[in-house]
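Removed: one protein chain of the complex. Kept in place: all other protein chains.
Chains here go by letter, A, B and C, matching the order in which they are written, and residues are numbered from 1 within each.
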Amino acid sequence: MSTRVAEQADALCNLAHWAAARGWVPATSGNFSVRDPANGHIYISCSGLDKGRMTVADLLELDAQGRVVSGSGKPSAESGLHVVVYRRRPRMHAIAHVHTIWNTLLSARCVDAGRVEITGYELLKALSGVESHTHAERIPVIANTQDYSTLTRELEEALETNPQTHGVLLSAHGLYTWGTSVVEARRHLEALEFLFEVECRRLMPQP
Amino acid sequence: MSTRVAEQADALCNLAHWAAARGWVPATSGNFSVRDPANGHIYISCSGLDKGRMTVADLLELDAQGRVVSGSGKPSAESGLHVVVYRRRPRMHAIAHVHTIWNTLLSARCVDAGRVEITGYELLKALSGVESHTHAERIPVIANTQDYSTLTRELEEALETNPQTHGVLLSAHGLYTWGTSVVEARRHLEALEFLFEVECRRLMPQP
Amino acid sequence: MSTRVAEQADALCNLAHWAAARGWVPATSGNFSVRDPANGHIYISCSGLDKGRMTVADLLELDAQGRVVSGSGKPSAESGLHVVVYRRRPRMHAIAHVHTIWNTLLSARCVDAGRVEITGYELLKALSGVESHTHAERIPVIANTQDYSTLTRELEEALETNPQTHGVLLSAHGLYTWGTSVVEARRHLEALEFLFEVECRRLMPQP
Partner (left out) sequence: MSTRVAEQADALCNLAHWAAARGWVPATSGNFSVRDPANGHIYISCSGLDKGRMTVADLLELDAQGRVVSGSGKPSAESGLHVVVYRRRPRMHAIAHVHTIWNTLLSARCVDAGRVEITGYELLKALSGVESHTHAERIPVIANTQDYSTLTRELEEALETNPQTHGVLLSAHGLYTWGTSVVEARRHLEALEFLFEVECRRLMPQP
């Protein structure tokens, strides 16, 4: 592991602890990864881990196709989704996946529409490349399934069809978001979850 | 106390502190126990204890019938419910009982139906043996009473009638959940409380 | 200050910090006191204090009539309400007054009825002397006013008319609760605030 990747892996553990303290990765859910720009290898949290205690030793090293290169622990069933995000977003080098109250409620409500559209909030400007609150962030919502080949394919399509999106929701499941670095992935995570909570509180009591 | 049980008792105290920090055992409510697989003895928090400060010294040792074997402090009136859970779930060795805002609201709302049924959420997979979000978790809701012989009998029936359930709710009172270890009990606790909050927010408009 | 009172004053500061961490005494609101059983003197937080940083040195000593005996800092305008509670509840030796989201909402909603009545919750048993969830806790709600002589008189009447109540609400203002010790006052505070939140969430979206 290069120094740069080791620093990112450390930052990733801090991000995991921070998310755990907010209740965003309950009951060992969620996962986190970084990618080494040198060889495309992915360092990802193993399955069944309490993210509040994640250390660099809990990361598995995968190659760019998702095969385990080193590390102990069982790969998460969702490792393949990280592989897809990295393939379709070549500039991104960190991914966060969380299960929160608000992304669960909002994704379940919007799965039939196929997307969540958020506009009008100043905090949208925390998303890289967004320069105005008038921006409409369109986040695809994929119907959840245990068939990971379907999920992988639909995630790939969603990323292709929505080149501007900063995240993808799986319905009643959670959010995938990313960044060029752990710092940017955390900023996107925090901004999107804030926006989900505000939108959910504004919209939801109505049927 | 064997080394294995001592480790579980330590983990139980950490679980109690974690639950207290979330406001899940307010005003000395709730209780926690582990069982020694060697002799079936139960180590359980005594009555009237601030769970945020629970230590191993605050645990009472009970035999498998619930009689005090050692320890100071008054046994909780609900010790008998732990005895019943351990009897009906021979593979389980840790129990958590908590009073939360969301389990109180949801159990009061669903007591007439006699159960809470939760389906469609990815986080259901945090419950041992559940492999899909399509699983329907049916959690019995027992009408609360101060008649502990009735409560004990109804809990026993609920456990018998619902061999798959990962928890039992007492209406406007709280949740009982369990695991083969403290780690598993905590995972079940965190997953169920997340699901209760999501369901409650989806079903009941809030201020 | 006797050793017993010094211990209670220390415990009172811990209670203040704990309440501050929960956001229950925002913007220097709220106040806390203990009474010396030996001479009836009251040790009470001074006005304008950030309760998250309260120390024993921030307490004013008042005599049983509320006159300052020692200590620096300005007495709170609400000191007289503490004097009344101690006079009408001779066995009580600690008082907590907090401003929370839920006691504000609930007291504003129930001021016309003149009281909040809470029944059916297991957590009622955390209130001293209550042995069943079927207990109906009737908490008087006094219309808020800046006329402290009126407020004092109405508090005195409320305490006389409701000898069993564990607290009194001032509408859109806050809760007064008490105990024989700081431990008991904190248990009553935590239980009542839990019950206010549950009741508010159950009742309020309806007009």
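To be clear about the criterion, a residue touches a chain if its C-beta (ideal position, glycine included) is under 8 Å from a C-beta of that chain, and two chains touch if they have at least 3 such contacts.
A quick note: this is a predicted structure, and the numbers were derived from the prediction, not measured.
Enquirer: Which displayed chains does the hidden chain touch?
Expert: Computed over the complete complex, the missing chain touches A, B, C.
Enquirer: Tell me which residue among C:11, C:64 or C:108 touches the hidden chain in the full complex.
Expert: Selected residue, touching the omitted chain: C:108.
Enquirer: Tell me which of B:47, B:152, B:180 or B:206 is the one touching the absent chain.
Expert: B:206
Enquirer: Write down which of C:82, C:99 or C:166 is the residue touching the left-out chain.
Expert: Final answer for the missing-chain contact: C:99.
Enquirer: Which positions on subunit A touch the chain that was left off?
Expert: 105, 120-123, 126, 131-134, 187-188, 190-191, 194, 197-198, 200-202, 204-205
Enquirer: Mind pulling the subunit C residues that touch the left-out chain?
Expert: 23, 26-29, 99, 101, 104-105, 108, 144, 146, 170, 172-174, 204-205
Enquirer: Given the full complex, what residues of subunit B touch the hidden partner chain?
Expert: The list for subunit B reads 201-202, 205-207.
Criterion: only the chains that are shown with their structure count from here on.
Enquirer: Roughly how far is subunit A from subunit C, centre to centre by C-alpha average, rounded to an integer in Å?
Expert: Taking the average C-alpha coordinate of subunit A and of subunit C, the gap between them is 45 Å.
Enquirer: Roughly how far is subunit B from subunit C, going centre to centre by Cα mean, in whole Å?
Expert: The separation of the two C-alpha centroids amounts to 32 Å.
Enquirer: Could you list which residues of subunit A touch at least two other chains?
Expert: Residue numbers touching two or more other chains: 205.
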